[in-house]
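With one protein chain removed, the remaining protein chains of the complex are shown where they sit.
Coming up: chain A.
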Amino acid sequence: MTSASAAPVGPGKTPPVTGDERLVHRSLARRSLARPEFGAIVGALAVFVFFSVVADSFLQTSSMSTVLNASSTIGIMAVPVALLMIGGEFDLSAGVMVTSAALVTSMFSYQMTANVWLGITVSLLVTLALGFFNGFMLTRTGLPSFIITLGTFLMLTGLNLGFTRLISDSVSTKSIADMDGFSSAHDLFASQFEIGSVKIQVTVLWWLGLVTLATWVLLRTRAGNWIFAVGGGADAARAVGVPVARTKIGLYMGVALCAWISGQHLLFNFDVVQSGEGVGNEFLYIIAAVIGGCLMTGGYGSAIGSAVGAFIFGMTSKGIVYAQWNPDWFKFFLGGMLLLATLVNAWVRRRAEASA
């Protein structure tokens, strides 16, 4: 039922008699093989089995909740980054933008001695403006998104450090734990709840909500159709009347919105923010999206895939701890996983196209 669920069919192959009868022959296996998430799900199973074998405590429910919580913080950002990638662009500023969003809330509230909800609102506006800036610059200049967002990435990194030093005279913000509205904001962005005896972070709910919303948008709305189109063939999309610039700006603002959610979690999970945080995280989001089956060149991928990608990330990062290995090895595993996932994706697509 999705844009990509069809097993691609070569032209000129055995033309049978009537429409509906012909579809019966496409087996469930064949159809699932052609879904963008397929490679990621196989990969996730492999990683799961691997750590179940090498780490005894991996299968305990408490470990699983830790894995889920770790996955969710990456997953929240992987969703809009995947959408952006389907739309054919990158955002290297996504990692530090999360920190910027947290810093704005914290410093605005503290300096103005305002209710933190006011700070949260200001942060939302500022972050959305950053996303708009990325999209606007991209569509106006026609430069590659790699360059534009690399610029924003560096500028934001500098602004984060500079402003924090200027205002609070240290590398971290002042605690806002005793300010008005802190506890309600904490509840919304960083609380925990229990299912049975398992502690789940509220970010898992945010994550699931975002994946559901993004999947709906992608597969069942006009905007979703346009996202696939601007990534798969921007010129063609423009020629049939798709608002290419607006779609891309919207995608960048989607990244900004999620960076805002993620930033509020970062802030309210503790009560201070380190101004140098977030650098390098943009790659984790991109990795999750790619492992999840998004095509680097755009036009293909899914939000669910990005969630599976984030889950693989969570399993690997925590699995290494449960296996009692030195966490230094983590990045090596992540890199290996990325290569493997991309190869599996390419292989799956070729197979699906060759023998549907």
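Heads up, the rule we're going with is that a residue touches a chain if its C-beta (ideal position, glycine included) is under 8 Å from a C-beta of that chain, and two chains touch if they have at least 3 such contacts; residues count from 1.
We take it that contacts and distances are computed from a predicted model.
**Student:** Can you pick, from "HTH-type transcriptional regulator YugG", "NADH-ubiquinone oxidoreductase chain M", "ABC transporter ATP-binding protein" or "Glycosyltransferase family 2 protein", the UniProt name of the chain not shown?
**Tutor:** Options "HTH-type transcriptional regulator YugG", "NADH-ubiquinone oxidoreductase chain M", "ABC transporter ATP-binding protein" or "Glycosyltransferase family 2 protein" considered; the missing chain's recorded name is "ABC transporter ATP-binding protein".
**Student:** Out of A:F153, A:F228 or A:F313, which touches the unshown chain?
**Tutor:** A:F228
**Student:** Give the residue, chosen from A:I41, A:A237 or A:L338, that touches the chain omitted from the document.
**Tutor:** With A:I41, A:A237 or A:L338 as choices, the missing chain is touched by A:A237.
**Student:** Take the complete complex as the reference. Which residues in chain A touch the chain that isn't displayed?
**Tutor:** For chain A, the residues touching the absent chain are 1, 3-12, 15-16, 19, 22-23, 26, 216, 220-222, 224-225, 228-229, 232-233, 235-242, 295, 299-300, 353, 356.
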